[in-house]
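A single protein chain has been omitted; all remaining protein chains appear in their positions.
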Amino acid sequence: MMHRLALLRPHPVLMAILTGLVFGALLLLLSGQNPLRAYAEMVRGALAPRNWNNTLVWAVPMIGMTLVAALPLRGGMVNLGGDGQLVIGGFVAAMAAIYLPLPGPLLAAVAILSAMLAAGLYAALAALGQTVLGIPMLISSLLLSYPAIGLTSWAAGFPLRDTATGLAQTLPVPEAARLPMLFGPVSTGVVLMALVAAVVVWADRRSVPGYELRMRGLNARFARYGGVPTARQTVTVMFLSGALAGLTGAIIVLGTHYRFINGALVSPGYTWSGLMAALLAGGEPLMAIAAGFFFAALQTGGFAMQREIQVPRVLSMVLQAIIILFVSLRNGRGAARKEDRS
Amino acid sequence: KTLIFLSASPVSVNDFLQLGANGAEKVAKETGMDYKIYESSDPTVKLQNLEAAAEEADIVVAITYEYDEILPAVAAKHPDVQFLAVDSCPAESGANVHCAVFREYEANFLAGAEAALTSETGQVGAIGALDIPFIHRYTDAFLAGAKYAVPDIRTAPSLWIGGNNPFADPAKGQQRGTIMASGGTDRILAAASGSNGGIYRALGDFPGAAAFGVDINQCPQAPGLVMDNVEKMTDVAVENGVRGILSGDQPKVVTLGLAEGGMTLTSLKPGITDSGCLFEEHPDVIEKVAAIRDKVISGEVVVADPMAQ
Amino acid sequence: MSPILLAALAGSLCGRVGIFNIALEGQILVGAFASIAGSFYTGSALLGVLSGILVTALFSLILALGTTRFRGDSIVISVGMNLLASGLTAYLLRVLFDTAGTFSSPEIAEVKRIVIRAINTTPWIGWIFSRQTPITWAAWILTILVTLVMFRMPLGLRMRGVGQNPEAARTLGVNVERLQLWTVVAAGALTGLAGAQLSLGTVGIFAEDMSAGRGWIAVVAVMLARNHPAWAAFVCLVFAMADTASVQLQAQGLPNQLTDAVPYVITLAALVMGSLRNRKRRQAALA
């Protein structure tokens, strides 16, 4: 009955977006700006052919971190440690690319894989904290972020610093390990991420592990009853989630910055935006990717808006937040998740 | 013609960015150019903004080291646009890239000397936002200057703000300031940008203690608590740079220190009266500091660049 | 540490009535902003603190109504609120005060600190007891008060019941949603006070994102203390000592990037040790 009602409701997400835009317009009016002009700049800044590349560059890590959050969420788990996993991925990718004596494309591949492995293992630590020690994953994943950020930032600032610059950053990654450019600032990272996203969507719908994870998200007890090894699943899913974060970090390092720069992976807030996109979609990967893309466009548009008419781009943050809030109020989602949290 | 000022973070976050923006605006007005600011807050957007600026402007001013990586490539793609990198210089770059960089350590050295000469407890220290090489140009040079002026001065180990928000966590600044002052340090260099305010508040509880501000004259912000400021004249650097580019005689790299007037202490600026700073009570000390400055300028005293170590 | 303590009290109140509040970070930020703005416009520290409390209480209505009336998920709402707080304060900073980054002004009246002359400059003791604002002392009194209310007052009994079994509370005539709503709003007032202490009490400055993770530490404290206010206060105390110790470590020459992580690592270690102790117990529960 409840479900039927939910299906009948007219596009709750669309309504939420509209409400967010209305609120944003009020804020703009409050500060003496023309909302239509601001929104027009935003749309142009995100979607005009000239700016399309920018959105794409932003969307790649954004979607990466969305999947990082969506994967566990699909099974009713929450990974709050995306930041830590992201920096570990980025750092390991940089280290491997700089210090491993491997030729060309192999170097990039090894760098990416080792980033995924390291970040995945780190995330699995939080999962083991839950399955072995009973520390809620919500908290252990969050806490584990801090030492990861601290350690990598120290390493980039001291022992492994590029002394040619005054910054806390590592040496540049050799040319050979860099992801080839496709067009403009868009690297082959886009292709990589698109492939990974497609695999996640497919696995969610068609694979047995995807089925098991979905059922667990709907009712963890039911999944256990049906023979799904939920403890092992927790560890596996967190490993994969972390590995995706590692991939994201590697793509940023090997495709955009060409070195590990202290703070550069965390400061854009991909992790939190991604978590929100995933929550917005209730963990459903395709919807989450769409939401992630939407947020990427919103944020890129926000930057352009600030550039063109000096409207603070934090406005796009406010828009995002309001959309999230309205979607969550309208859907009353998350009933399935309460199971795991207790 | 169009001048675009590029900042890697919102200009009002940091006083020397604001100063640079002021300089850019001033010189644009003087020379009749259109003027725009592009602010970013993130490495990816920084690149987008740089490219958008290169498309649109005739002269692009990019401030801080954060553009070192990306400037050369973008400049190469836009050979008719002139670029001025302020505060840092890309390693290899084309002819259309000019640099104006600072020797911050020189002025910090003087501030340290002034601190040592005015200290009552005989102990000085420095608080930086982050433990990164660039900020050691402030903290280490400050301590070196103190040792130079008063060889038996005690120096407290430097403290760092750190955390999630090192450049804007005044509460942590307050805590660090209190801890350092409680340890008997009464002259403290506050090299932590937005967290500085907290350091000043902390010193309010310790009669006789004073801080050294950075980038601009911060004395009015905390009356009676700031001795002097290490000023970084980014406005001068921008104005002169842009003029030089327009007239076509701007050298590839300009370094600005005490000699060029690019770095100074508030107390050493000519015609300062209403600074609100504590140094005004120590004219004798300022005289000594001015003497040290002259020695630095003449090369008699060589200040080491902590970043070069 | 008093901002963290106040936020942890707020978190344990919410937890007791069955609402998991991870919006503390954003609430502190809103409180910090509102009290600075209030103080700036009225010229009175007291009014500044009050406006911080009031505005944050209003802000927490999002969580209060969202989880009760609209049956939303508290995690999603909280994450949205954190983002909203960060964006909105930064936006208003530009609109109202025409600045970004930090805002300070001579017109901001600060909360006066209570200086105890005798110990003012004594290491440790002086740092801890002297130069504290009335808000800090209030925070400790509130800790006692909240604990008393929770375990010695009818209201606290009702709150605990609502968190455990809302259905049962409802059949006994307790208006569950209303109690939850007011608890979350009261918790919002506490976080508003936390924000006021952070901005008006400590420095008289507002800086973007100046909550800087303190709300998350409070969340961790609440989880460690299982919603017990006194235990949460104890965790906060340990955390604050770890934090102060980490500054001492800096002075020993350890880089701040490493010392920053010390409090979290200590917390993690405490969690691991605690659960190793309880491990046997749990093994009997669902495998």
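Chains: A, B and C, in written order; residue numbering restarts at 1 for each.
Just so it is clear, contacts are C-beta pairs under 8 Å (C-beta built on N, C-alpha and C of every residue); 3 or more make two chains touch, one makes a residue touch a chain.
Basically, contacts and distances are computed from a predicted model.
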From "NADH-ubiquinone oxidoreductase subunit 4L", "4Fe-4S dicluster domain-containing protein", "ATP-binding cassette domain-containing protein" or "Phosphoribosylformylglycinamidine synthase subunit PurS", the hidden chain's UniProt protein name:
"ATP-binding cassette domain-containing protein"
Check the whole complex and report which displayed chains the hidden chain contacts.
A, C
Going by the contact rule already stated, which one of C:S44, C:Q164 or C:Q248 would touch the omitted chain in the full complex?
C:Q164
Interface with the unshown chain - residue positions in subunit A
1-4, 206-209, 211-212, 214-215, 218-219, 221-229, 336
Where subunit C meets the chain that is not shown, the residues are 148, 152-154, 156-158, 160-161, 164-165, 167-175, 280-287
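What we mean here is this: only the chains that are shown with their structure count from here on.
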Could you find the chain whose CA centre sits the greatest distance from that of subunit C?
B
Between subunit A and subunit B, centroid-to-centroid distance (C-alpha), Å:
36
Length of the line joining the C-alpha centres of subunit A and subunit C, rounded to whole Å:
27
Of all residues in subunit B, which are in touch with two or more distinct other chains?
130-131
Could you pull out the residues of subunit C that touch at least 2 other chains?
100, 255, 257, 260
Residue set of subunit A touching subunit B in the complex reads 54, 57-58, 157, 161, 163-168, 185, 256-259, 261-262, 264, 267-268, 300, 303-304, 306-307, 310, 313
Enumerate the contact residues on subunit C facing subunit A in the complex.
20, 62, 66, 70-77, 79-84, 86-88, 90-91, 94-95, 100, 216, 219-220, 223, 255, 257-258, 260-261, 264-265, 267-268, 271-272, 275-276, 278-279, 282, 286
Listed in rising order, subunit B residues that touch subunit C in their complex are 9-14, 130-131, 156-165, 167-176, 178-179, 182-183, 194-195, 197-198, 201, 205-206, 221
